[in-house]
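With one protein chain removed, the remaining protein chains of the complex are shown where they sit.
All chains are identified by letter, namely A and B, in their written order; residue positions are counted from 1 within each chain.
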Amino acid sequence: MTSPLAAPTAQPTVARLSVHGLEVRYGEALAVAGVDLEVAAGTAVAVLGANGAGKSSLAAAIVGAVPVARGRVHIDGTDVTAWAAHRVARLGIAFVPEGRGIFPHLSVADNLRALLRAAVEPAERADALGRALSTFPVLRDRARQLAGTLSGGEQQMLALARVLAAPPRLLVADEMSLGLAPKLVDLVFESLARAKAQGVTILLVEQYVDRALELADTAVVLRQGRVDWHGPSTEAREHAVSGYLGGG
Amino acid sequence: MLIFLVAGLVAGCVYAVAAVGLVLTYSSSRIFNFAHGEIAFFVAITFHWLAFSHGMNRFLAGAIAAFVVSPLIGLGLWAGLFRKLTHAPPAVRLVATVGLFVAIGPLSRIVFGTEQIQDLRGLGPYPHHNYSWLGVPLDSDQIIVLVTTILLAVALVLLLRYTAFGLSVRATVDAPSLASTAGINVAVVSAGSWMIGTTLAGISGIMLAPLRGYLDSQFTFLILGAFAGVVIARMHSLPLAFAGSLLVGVVQNLIRWKPIEDVINHVVNRDSVWVRGLQPSLPFLIMLAFLVCYRGLGRERFVVDNRRGTEEPDLLADAAPEADVAAVDPARGPSPSADATTVGRWRRLARTPPGGLVFLAAAWLFLPLWLHGSRALWLGLAGKGLCVAIIALSYTVVAGEGGLISLCQITFAGIGGLLVGQLVVNNNMSVLAATALAVVIVVPIGLLAALPSLRLGDLYVALATLAFAELVQNTWFQLDGISNFGSGVPVPRPKIGPIAFGGDTAFFRLVLIVFVLVAIVVRNMQRSTTGLTLAATRSSEVASATMGISIVRAKLVAFGLSAAIAALGGAFYVQYARVAQPIEFLWPFGLVWLAIVVTWGVRSPTAALLAGTLYAVTPDVFSSLLHLQGKWLEVPGLMFGLGALGLAREPRGALVQIREGRRGKQRRRSAKRDQRTAAVA
Partner (left out) sequence: MTARGLRSTTALALVAIALGACSNDTKSSTTTTVKAGTPTTVATKIAAPNPCVNDPGMTASTIKIGVIVPQSGPGALSFADTLGGLKARVDEANQTGELGSRKIVLDVADDATDPTRNGEAARRLVESDNVFSIVEMSSAANGSAQYLNSKAIPVVGWHVGLAEWSTYTNMFTFRQGTSVDQAHDYTSRNNDLIKTLGGTKVAAIGGANQASATFVQQIVKSIQQLKQISVAYTASDVPPDQTDFTSIVQRIKDSGADALITGMDFLQNTALSDSLTKAGVKLKVVVFPGGYDPRVLTLPGVEGAVFGLEFRPLELHSPSAVAFDKWAPKSVVRGQIPYVGWLSGETLIEGLKESGVSCPTRKAFINNLRLVTDWTADGAFDPVNLTTSFGKQFQCVFYVRVTKAKFVPLFGGKQFCGNPLKLS
């Protein structure tokens, strides 16, 4: 039994994601009803759709946070479908869940330590923490403050700092820009662009269609748990908007 | 005054060790270890046995008991039980530890015998050395407690704050699903914290036994004293748990300080049983005060964070209805329901109320004919079983419907029964009239017991109802007229006009009818608006949050009804026994009943009937049918406790497991049939 905090061994810095026939159930209800998805290494895909279309469930299922009822998830050829979330995380997969992925009662510094542990070798952890705190000055200022007392934007910076300080192989981000002021939304997408430039494969669940499509190479539109349309992000806009009202 | 303060701090440290262990275990593994004190006791007598019956060096024995035996116990319990309950709701986990609580006493008597350990030897010198500090006498055993408590507290703080494991624990406590996706193996962390919890229990047992004696009752009380600290800590803050426990110790001692005692004497009569009962009840009064005052004590924080994917197996869920369980096989789709067959139809009939009624009617008619003469005693026991079954139905209502783990149902039964005794003897009422009146009187008492904790989580309800039970036991049960110097109050068998129900047969038949009537009331309640409201609450936390006031009302109805049913059962119980005595209605017995009911399924009146019958009949089966003596007589108690551990396999109870096991067989059989048909086609 490996220690709960074992850092992963050296790995390539990019990951290919394949999803086949994924189904996610909550009791009798089918949240994701058979989704196929391919994300080439180093690229970004935007997952769009109305509320309840299954986007968040898809994201959670890919990283192992919710069980998969049927179908397969492969990361670089490894079948991770039945893996527990912590095992997937140690492959170098980062997950920013809906509603801010932070530990509210831990300090900013402890948050980063916890989030970085699985991503970084023991010897490099101190450096990674330093880098993370430096990414956004406000984090360094508030390093000892409880993360739950930060504003929404600052909390999101925490998650971004972790991604930037120790780029994962695959980042799955669920509605990172939700509830943020425009300036902060810019910050989020700039950071994501930086991450992409460093070679991180990104799966982005978003409501901000335009910004998401700017960043992403491909897009997938979900409707009622199924793929309504998929293709290059340049062609996605009309499909995304027709898929639901009030987007953008 | 300093002496009273320091005495309070020493006493508080004793509670603090338990409180800290409970809070740590709960917040990190989400298990409230009701059996914490029992584990402490078991490790303590293991240590004594190793060190003083087997001549092992006592420090070595202590180290083995604390750092080998205790973690192993934790590991064993985790692997065998709690691992499978990680996604179960808190109610299930709580009842599992209640089962442990029930089982460990008998187990320790089986393993170590019934000979009481008379000495107080421990790790320290024996006889203990006496010292004095600031004028306060302290002996070596007390110093060991103080020093160990402080060391443990410091060690825990260091562990949590500065180690990797500690960080994982804190992260898991704060947001388990996020911790999981951040690479933390939450299961291992929980297991580790649980093992730390049992180790803390073991260490506290070894330290405390020289102070309190090697008696399991002492350790049961230990955990009660820790409840206040646990509540003050809001289940997650170790420093508050520590401080809260010290507060309890200090208050308990300060009220003996003359100036304060004089003030109290001025206001109330010290000899009154209500005031006498205050001292032992202080931890609970403090706990209740904090419960009421604290706002924002919502449901456990985990629930808010957890985005649970599938429907977790729920103690309180319905067994899936017949048709749907011919389950959806992913590859093949629904298979033909086995109930289309004749056999299936018969089976269904046997399970539904009409079918159950047929069985009960047969029992009503024929059981007395079979159990007569020298076997009449068994008919008497069947009558007792029915009385307990009625009380068990109260669990079906409050826990099965209301989703509340109430630990004071037996207290309501006791109030009902004891009231009947008083009314019959003091007011010359007939037994049945007294029963009716007692049931009515208990309802507002039940509502009162429920109120402080109703909006809070399951765990707080359990603690608050236990506090209520202790309060009643320490005060009303101790009244001279109630307890009557240990003899209780005589209660005659019921009489309606010329018909007397004194004999085994008449009494059995009467109580069986009462049970059936109550079971029908319970069934109707399950299908009423209240029942449906409660069902909705049980299956969706979010829904409950949005439905607001009607939820509280529905739960109050459930609680009030369950109190009435319990009182009714208690009333018949004292008629069975022909005496009303408080000693029969102490809350540890109630835990045994809860464990048995939950083992079989807390949503089913059938389970209540089984629970009552088994409780009444098993001890006699062991002693008179199987002619077992001595240690073997502890086995029924052990079995009742261990039965609750079966929850690990099926939280909805054994009846559901049996039913679904049969359906599984039917499915497999029909699947095979289909295969054969397909092969032929």
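One rule holds in what follows: a residue touches a chain if its C-beta (ideal position, glycine included) is under 8 Å from a C-beta of that chain, and two chains touch if they have at least 3 such contacts.
Just so it is clear, the structure is predicted and the values come from calculations on it, not from any experiment.
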item: Touch partners, limited to displayed chains, of the chain removed from view; value: B
item: Identified contact with the non-displayed chain, of B:Ile583, B:Leu626 or B:Ile658; value: B:Ile583
item: Of B:Ile184, B:Leu211 or B:Leu642, the one touching the omitted chain in the full complex; value: B:Leu211
item: Option from B:Ala376, B:Ala436 or B:Val552 whose C-beta touches the chain left out; value: B:Ala376
item: Residue among B:Lys384, B:Arg509 or B:Arg603 that touches the chain left out of view; value: B:Lys384
item: Option from B:Thr97, B:Asn185, B:Thr199 or B:Asn253 whose C-beta touches the chain left out; value: B:Asn253
item: Contacts of subunit B with the absent chain, listed as residue ranges; value: 3-4, 6-8, 10-11, 14, 105-106, 109, 114-116, 118-120, 127-128, 130, 136-137, 139, 142, 211-213, 215-218, 221-222, 224-225, 252-253, 256-258, 261, 271, 273, 275-280, 374-377, 380-381, 384, 425-426, 474, 478-481, 483-490, 492, 500, 502-504, 573, 576-579, 581, 583-584, 619-620, 623-624, 629-630, 633-634, 637
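To be clear about the criterion, only the chains that are shown with their structure count from here on.
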item: Interchain centroid distance [CA atoms averaged], subunit A/subunit B, Å; value: 43
item: List of subunit B residues in touch with subunit A within their complex; value: 164-165, 167-168, 170-171, 173-175, 177-189, 192, 307-311, 330
item: Touch list for subunit A against partner subunit B, complex; value: 1, 3-5, 24-27, 57, 60-61, 63-67, 69-70, 84-86, 88-90, 95, 97, 101-106, 110, 113-115, 117-119
